[in-house]
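Sharing a structure, written as structure tokens. Questions coming.
Only a single protein chain was left out; the remaining protein chains are all shown in position.
And then subunit A:
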């Protein structure tokens, strides 16, 4: 009678298992194509503090800028195009615009609808002039923007500063937070058991546990508890301590890749744990998830991926997107 009441939005989770040293491993593509990242979370069981090398990588994440009331046509400025956009590694996303109710603008390394790197967009060409006049006169879009750029030369710095000097702007650094969890029930994972048949828990349960750790949810309730019956999935082990570190802001794929490379080296020395986890949350209001795949916000705006790294360079990759998004690559 009330079948409609039992329905819920679609959920989609893609899981991959591979090894970083496989020549066909796509981990670098997955990281580099996920352009707009808001938060990174690292969970390391049996670890009490960040190593100096990890801390150094995290503290060297690129700065980014908040620019107020920036017209979109400014991205077509000749000097800016030549020295910043065409040198690649520039990311811009409109700030405080909700994709389900506002105009949302994003500048990708490879723009599809207006490909600023295409030869037809030569500043002396007719197409460039048409696009510029369109953005200035017919569709005068303006927004606050988050701008991030991976270091690529003095000319780019000068051109970017020239753009920023014409508007109100402020520099920001990613915010780092770290704490140690004590006596934590922790899933036991085996690299070869991605499905969770016997030696690991299933992917949904593992991601639920990660979410519980990130949100500070208790993992040791009883089945008879009135408030919550949530427990750590089986198989599990009790670890005396675990490190949970987060970085948030506008995080560039290049910096996340550097962090991933450093985390791969974590197991160069013997460790008590056999795995660690890196979660990357994309911006919920980004118009794209991976590459130019359209992303939307219907109920939750999911746009994340999670890497589980094992001792022998095996890894799992979990990718979650929104209910109406295309399947991750």
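Assorted remarks:
Everything that follows uses one rule, which is that a residue touches a chain if its C-beta (ideal position, glycine included) is under 8 Å from a C-beta of that chain, and two chains touch if they have at least 3 such contacts; residues count from 1.
Here is the rule we use: contacts and distances are computed from a predicted model.
This complex has a chain not shown, and the name its UniProt record holds, of "Phospholipid-transporting ATPase", "Ribonuclease P protein subunit p14", "Light-independent protochlorophyllide reductase subunit N" or "DNA repair protein REV1", is "Ribonuclease P protein subunit p14". Of the candidate positions A:66, A:89 or A:176, contact with the hidden chain is made by A:66. Although one chain is not displayed, its contacts with subunit A can still be listed: residues 2, 4-19, 21-22, 24, 38-39, 41, 66, 95, 98, 170, 172, 191-192, 194-195, 203-204, 207-208, 210-212, 214-218, 226-230, 248-249, 279, 281-285, 299-302, 304, 306, 311-314, 320, 327.
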